[in-house]
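Every protein chain except one is present and positioned as in the full complex.
Read from first to last, the chains carry the letters A and B; within each, the first residue is number 1.
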Amino acid sequence: MNTVDSDRPGVNAAELRAGHLPRLLPARIWGGPASLAEHLARHGPLPAIGRDAGSRAEFIAEVGRAGLTGRGGAGFPTARKLHAVATGRDVPVVIANGTEGEPASAKDKVLLAREPHLVLDGAALAARMVGAPRAVVVVHDAVREIVDDAAAQRRRARLDRVRVTVMTAAGGFVAGEASALVNWVGHGIPLPTEVPPRVSERGLDGRPTLVQNVETLAHLALIARHGARWFRTLGTPAEPGSMLVTIIGAVHRPGVYETEIGRPVSEVLDLAGGPAAALAALLIGGYFGTWLDPATAGALPFSAAGLLAAGGSPGAGLVAALPADACGLTETARVARYLAAESAGQCGPCVFGLDSIAGELEALAAGRRFDQARLRRWLGQVDGRGACHHPDGAVHMIRSALDVFAAEIGRHARGWCRGTRSPGVLPVPPRRAP
Amino acid sequence: MSTVAAAGSQNLWFLSRGSGLVLLILFSAVIVLGVATRTGSAPRRWPRFAVAELHRTLSLFAVALLVLHVVTAILDPFVTIGWAAAVLPLASPYRTLAIGMGALAVDLSGAVLLTSVLRQRLGQRTWRAVHWLAYLAWPAAFIHSLTAGNDLGIWWVALAEVGSAAAAAAAVLARVFSRSRGEPPSGPPRPASAREVLRVR
Partner (left out) sequence: MTGRARLRVDPIACDARGLCAEVLPELITLDDWGFPIILARDVPPGLRHEAAEAVRLCPTLALRLDHTARDR
């Protein structure tokens, strides 16, 4: 069975080995973090891989066979990243990325809050694989204490051969970007810098740096125990395994769930009890993701290949269900203003462009005016012209909104809005003090 | 023979004084153009690159004229200054402080010139840090012009001094009060770039 059923007593180790869900999340919805003892009871000890270069290379190859890709949104093949960092010019370092700067996404926080040891397993394992003497685990403030405790338990048990330190993530949307994260860990300044060079070549202290999302590391820890073949029992041949999703909006039970990749989007929504109302649209991926029409999106496989047909991607695993009595243009304008304010402020086209774009969308949302030609020109001018992908992601999301809500634009600019509820399906944090 | 020598000495003296006056006007123009380049506040019809190039060209010319000014002053047998005094601020036995200011201006201008010529090699940060010294070089040169020369009684010399001072002061004020180009229209203040803060790569 591939659903989370809160009435079942819990997937035991045998069922997990057999490939059932949940893999990462515990079966019971409520509860505190799994202690080290509970973690070892459920998953068993982490195999001692990596005594020599040969076994390390062999494990990286196994990860390649498993087909694990990054779960932070970019979907980069993990084995390739491991290999690049392991063969770098200098002693590498590992950074586990639990920043989760995306306001609507909660999967990393939930994973760290419930199964911190899976993530710490993965971080220590990744460090051994690439030959790094230390791993830095950067986590959202909300789960810092839990992860600190887990790390302390491991230190007392002398579990890991590498030094694992825990840090609180910087606030803000761009703080989870790889180079911004490196600058945060190294200098306390969460600003992205231009890539190249990639952080896997030159990152923290100029060393090859492995930046990996915490969910990816958790999968890594399970692959070490159960192997590539096991990993592939779920998912599609091209995109194997399971992934965590955050489902919000007009569904019966919003929350974080685990799904195998490739299930139809409608079934993913059913994990959260299905739609609680008629839906106007879905936002899939995150605030850099794609607005989609629910009728056409429902049948699409929730995978990179499946959503590509509609111009989308699973991204950071967010699925937001916009009810029919909410206004997609207003929600988009709010998110656009948020993204504009969250610009690192280093590149003119991003700072000024996103600000102008957000202003135009706000005018549309308020029914004042709308110059679509000018907006589209701005979107074209901003796309790809920053040092990082912040402007690109915002442009992509906004373009998809203009497509999906095209029928409403004309009327909205003249003051008509379908929304009868207050805006806020998509959470936008209040503006931080400068 | 002595009249020829005296005439030669007089020529050196005239050259030194004359070049000094022209230099004051030139350096003031260079400061004005420098601020105009930085703030983009030249008349609209002037291309920005033209203002930048004029700033550069005039400053190079000024440096050439500065060499002439220093050499003629030192070669002039009427006063004993010595070569060291061209660059060492306290080395002149004659009007030590006044010449010293001139030497200071020479040193600072030399640093600005050198870093500007080597800007691509040195990088923006180094170049910019040294370039700020120009704002020190000008007052040094101005004080030198007031104290080392004897011509303030001539009305058009005094006018040139006042005009130069006014122009330079106006330029500095404009620079101080200019908004730097990138201030976002709304939202939190723009942070310094990571590159400036981190001295990255």
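Here is the rule we use: a contact is a pair of C-beta atoms (placed from the backbone, for glycine too) under 8 Å apart; a residue touches a chain by one contact, two chains touch by 3 or more.
The structure displayed is predicted, hence computed values, not measured ones.
Considering the intact complex, the chain excluded from display touches A, B.
The chain that is not drawn here is touched, among residues B:Gly8, B:Gly40 or B:Pro77, by B:Gly40. Of A:Pro349, A:Gly367 or A:Pro423, it is A:Pro349 that touches the chain left out of the display. In the complete assembly, the contact with the undisplayed chain comes from B:Gln124, out of B:Gln10, B:Thr80, B:Gln124 or B:Ser178. Remark: the omitted chain is touched by one listed residue; of A:Glu38, A:Glu194, A:Glu267 or A:Glu362 this is A:Glu194. Across the entire complex, the residue among A:Trp230, A:Phe302, A:Trp378 or A:Phe405 in touch with the chain not shown is A:Trp378. Residue positions on chain B in contact with the hidden chain: 37-38, 40, 47-49, 52-53, 119-120, 123-124, 180-182, 193-195, in rising order.
Along chain A, the points of touch with the absent chain fall at residues 193-194, 346-350, 352-353, 356, 377-378, 381, 385-387.
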